[in-house]
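With one protein chain held back, the other chains of the complex are shown just where they sit.
Here the chain labels run A, B and C in written order, and each chain numbers its own residues starting at 1.
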Amino acid sequence: MAGNSFGQLFRITTFGESHGVAIGVIIDGCPAQLNIDLDFIQSELDKRKPGQSKITTQRKESDTVQILSGVFEGKSTGTPIALLIPNEDQRSKDYGHNVDVYRPSHADYVYDAKYGIRDHRGGGRSSARETAARVAAGAIAKLFLKQQGIEIFAHVTSVGTIEAPNLESNDLSALLQIREENMVRCADPATAHEMIEFIDSVRKDGDTVGGKIGCIIKGCPAGLGEPVFDKLHADLGKAMLSINAVHGFEYGSGFAGSELRGSQHNDIPQPKAADSKVFKTTTNYAGGILGGISNGMDITFKVAFKPVATIMHNQQTINAAGEASEIKGKGRHDPCVVPRAVVIVEAMAALVLADQFLRNKASVI
Amino acid sequence: MAGNSFGQLFRITTFGESHGVAIGVIIDGCPAQLNIDLDFIQSELDKRKPGQSKITTQRKESDTVQILSGVFEGKSTGTPIALLIPNEDQRSKDYGHNVDVYRPSHADYVYDAKYGIRDHRGGGRSSARETAARVAAGAIAKLFLKQQGIEIFAHVTSVGTIEAPNLESNDLSALLQIREENMVRCADPATAHEMIEFIDSVRKDGDTVGGKIGCIIKGCPAGLGEPVFDKLHADLGKAMLSINAVHGFEYGSGFAGSELRGSQHNDIPQPKAADSKVFKTTTNYAGGILGGISNGMDITFKVAFKPVATIMHNQQTINAAGEASEIKGKGRHDPCVVPRAVVIVEAMAALVLADQFLRNKASVI
Amino acid sequence: MAGNSFGQLFRITTFGESHGVAIGVIIDGCPAQLNIDLDFIQSELDKRKPGQSKITTQRKESDTVQILSGVFEGKSTGTPIALLIPNEDQRSKDYGHNVDVYRPSHADYVYDAKYGIRDHRGGGRSSARETAARVAAGAIAKLFLKQQGIEIFAHVTSVGTIEAPNLESNDLSALLQIREENMVRCADPATAHEMIEFIDSVRKDGDTVGGKIGCIIKGCPAGLGEPVFDKLHADLGKAMLSINAVHGFEYGSGFAGSELRGSQHNDIPQPKAADSKVFKTTTNYAGGILGGISNGMDITFKVAFKPVATIMHNQQTINAAGEASEIKGKGRHDPCVVPRAVVIVEAMAALVLADQFLRNKASVI
Partner (left out) sequence: MAGNSFGQLFRITTFGESHGVAIGVIIDGCPAQLNIDLDFIQSELDKRKPGQSKITTQRKESDTVQILSGVFEGKSTGTPIALLIPNEDQRSKDYGHNVDVYRPSHADYVYDAKYGIRDHRGGGRSSARETAARVAAGAIAKLFLKQQGIEIFAHVTSVGTIEAPNLESNDLSALLQIREENMVRCADPATAHEMIEFIDSVRKDGDTVGGKIGCIIKGCPAGLGEPVFDKLHADLGKAMLSINAVHGFEYGSGFAGSELRGSQHNDIPQPKAADSKVFKTTTNYAGGILGGISNGMDITFKVAFKPVATIMHNQQTINAAGEASEIKGKGRHDPCVVPRAVVIVEAMAALVLADQFLRNKASVI
């Protein structure tokens, strides 16, 4: 059973290789009567597309999305929505060097081991180019969630060891504006400046660096998440870990929470005002999720990305015969993946939330 | 769509509440002709059962497992294997106090919010008692994997801020023996001693503490994992995050890897000996997984558990009407969940590996 | 991927062999807050149980069902409902004769071919005993549907070449009462009498005979069914074809409809009364389903059952080595399966409708 679908009720299936004809996605299960704002979908893709700034890859792709089905007179019809993004700038010749040589810490070897055949051009299916399809589908999930009053915001919280301070603001629109004013997509301008300088220096070294992205979700009602395996944070975790280069996921108190005592970590529920239906706690170590089900507080999580494997240095490696070989990065690559991954994190979170929102409809008679 | 099943081809569905008649599991997809060693399954359950030592809950459950179907003359037949674990010591009266009051950082509120009804006895379905069913199913997955030469070993790597040193040994059987000689299940005896002292003092305070579990998998062939969503580490992450109290998951270099440069983080492939089919790298920041597919190196990951929410202190909270209330832990609870969770982590890892092993059979003609 | 689950949102997984410890079922996805009427579940099982009359097998099973989980104070909680039916009368020695010999038109050979191992006692998993679990689960689906105003009624429409006339009545309760007054479960008393005489004579011959069951569903709202593959009639067809001994399924005009012209077959929509929301057509060749979606008219379908394979005659066959052998039916068997299958047909229809009802909740924002 292959693994190119995600979600149960709001379900996507992506296709396409880095240097093939096109990439794309089918969304099966988008509810009918949703306004499909093509400009919004395109604007989300623009945040992920290559060539945005000096700290991203210089590959040129407009990533122009087309709707092939499922939308009639601007609205979803309940039938599958197919989105297509043609590949434009396919410099496959850049990849002649890895036909037979395995790039260190890339998926070349394992694709050969698994399938006995490999589209070597730009990493083929293992390329992060596939995530453009996710961003397009995630944009539609965001449109659905917005109607339900659910907002998702992610930003870069660290690059290497440069760490942004915790966000003070609760105004996601304002934070989004700040974030989009700098090319690294950190909502703290001072830290952003530092991060950009650092990434630029790493790039000039022909090297790469990892980083982290934090995400906050506001307006999620209590009740989303399906015990015992499809807990909301388990689905979020799987979604994030399925993004290229991700090595870790934590929500709420995360790894640091494992060092605390129960008396420190418990979030104390606050009495409700007479007219309120909202559950609130004094602290939010739970990250908005208890027992795998949202409790109505903000949902918070963090995602760790390893450094991009392609570096402009000579590296020892082996060829398909297992013999010693050497390789040096060619092609056009990102020195740090997190600035372009912010919108991917948001997209995957939106897909999880939309799916769990629909699933929850069947919980009660 | 409810979420009580896990896995695609080696698929389990669990049922049962903490203080109901019984808990259990159906395994659908266990291949035929596997020797089903009931003693082994029981011995795995014994590592998870309550009342093992002074640092675990004193609830008395023998957790005796019965096979109801799917096994004939000691072998699996390819039909569903149903396993039943009757509940014995159901002191439901201990839970009269939380019929109407929401315990802080427990799932009481969210179950009410989601379903409008809640089996309040011992947490009902949200209780970690459900994980006994996973351990029983995971034991059968382990028997299957053992036939394929795949071994799984987990142990407690930290309790609070007490951290064990990295393992030096490669001999999982020897490590298992060391681990089982101490009640906290840490494979480093000196650290284990320190952890036990600490948990005991926390228990005497009526408090609880979190911790971490590390896991290593040896003998996994290259090729397991299904791009792009069902990456091996994404499935492992979801499996771990579905365990009660887990707040974080990382594999290979994990969160720390996000601070490194590509030139530090890349694992360099080593030339193969003429007669070798094995892929090896000098380092293993990848944690045995590239592009979501196992590469034949050891698979390594770490799981963070929050402190148990039930503490023997008075805590402020609210009742179902949203009014201020107070609660104090009753029932019998663990001061620290990680010693009993070690075998749960192994079980869930085994379920993921067995599933991906079967899925990989369909990769090539 | 094994096939012991049915349904997507109202999902069942059955387990158990004919002569094992017990059979049972987990329902995952039954909405919370449903009144679970155990007496009703048992009364449904009583209609399927063996030993009811002279025209059914004389195996003695009380088929007493136990609820193991998912129900609290008489109501569903949204967690998995596990139902257990212990096997009581397991005369396995009756089946010594088919350890090594393949019974003609039974599944003995194919289980060996597929799994290389076979629980030969009473057909093991291939026995229709498994359908008791479906009836128990279907009873809960019926309770759910009743709340939505949906009623399901099936009866025997033919035995051998004896065919009942079309039903005139629209009162399913009255028809049910008539049906239950005769042991063959045909709602036409005169035909029922004839059928019973015939089955009894066939039984005395040591032979068996096939038959057909017709089903009608009233009160189903328009909109159930998921294009393009999970059409309502496609799911009903699969459900029916998954019942032991079924060889054919047709809905609405069925096979006979293939002989008609469009001008004869089209159902003409009738103008609605000013205050009506109901869609009605003059005829109902569509069987209540257009384009795979219910249109609000009665849903009608028919199911064909082959004769039971076990006969009390000497038959030529082969053994596991492929050599000529001879076999004569032992054990206790039905001369005609349809009287006991009526409630199985209803149960499977109820499971499909409950599932599609929940799925339809996600169709629109």
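Throughout what follows, contacts are C-beta pairs under 8 Å (C-beta built on N, C-alpha and C of every residue); 3 or more make two chains touch, one makes a residue touch a chain.
Just so it is clear, the model here is predicted, and its values are computed rather than measured.
S.K.: Quick one: say which of C:E194, C:D207 or C:D298 touches the chain that got left out.
M.R.: Touches the omitted chain: C:D207.
S.K.: So one chain is hidden, and I want to know which residue out of B:G3, B:G16, B:G29 or B:P307 touches that hidden chain in the complete assembly.
M.R.: That would be B:G29, which touches the missing chain.
S.K.: Touch as defined at the start, partner being the missing chain; which of C:I41, C:A164 or C:L290 qualifies?
M.R.: C:L290
S.K.: Which is it among B:G3, B:P104, B:G211 or B:P227 that touches the chain not included here?
M.R.: B:P227
S.K.: Applying the definition given at the start, please give the residues of subunit C touching the unseen chain.
M.R.: The missing chain touches subunit C at positions 1-6, 8-9, 14, 102, 104-107, 109-111, 113-116, 125-126, 130, 158, 160-161, 202, 207-212, 222-223, 225-231, 233-235, 237-238, 241-242, 244, 247-255, 257-272, 276, 279, 281, 285-287, 290-296, 304-311, 313, 315-318, 322-324, 359-360, 362-364.
S.K.: What subunit B residues would touch the chain not displayed?
M.R.: These residues touch the chain not displayed: 1, 9, 29, 31-34, 78-79, 144, 147, 227, 358, 361-365.
S.K.: For subunit A, which residues lie in contact with the unshown chain of the complex?
M.R.: Residues in contact with the chain left out: 1-2, 4-5, 8-9, 11, 13-17, 20-24, 26, 28-29, 32-33, 66-70, 72, 75-82, 84, 114-119, 124-125.
Operating definition for what follows: only the chains that are shown with their structure count from here on.
S.K.: State which chain is most central when centres are taken as means of Cα atoms.
M.R.: When every chain is reduced to its C-alpha mean, the one closest to the whole-protein mean is B.
S.K.: Quick one: which pair of chains has the most contacts?
M.R.: The chain pair sharing the largest number of C-beta contacts is A-B.
S.K.: If you average the Cα atoms of subunit B and of subunit C to get two centres, how far apart are those centres in Å?
M.R.: Roughly 39 Å, centre to centre.
S.K.: How many angstrom lie between the CA centroids of subunit A and subunit B, rounded to a whole number?
M.R.: Each chain reduced to its C-alpha mean, subunit A and subunit B end up 26 Å apart.
S.K.: Centroid of subunit A to centroid of subunit C, CA atoms only: how many Å?
M.R.: 46
S.K.: Enumerate the residues of subunit B that touch no fewer than two other chains.
M.R.: 1-2, 4-5, 8-9, 14, 114-116, 125
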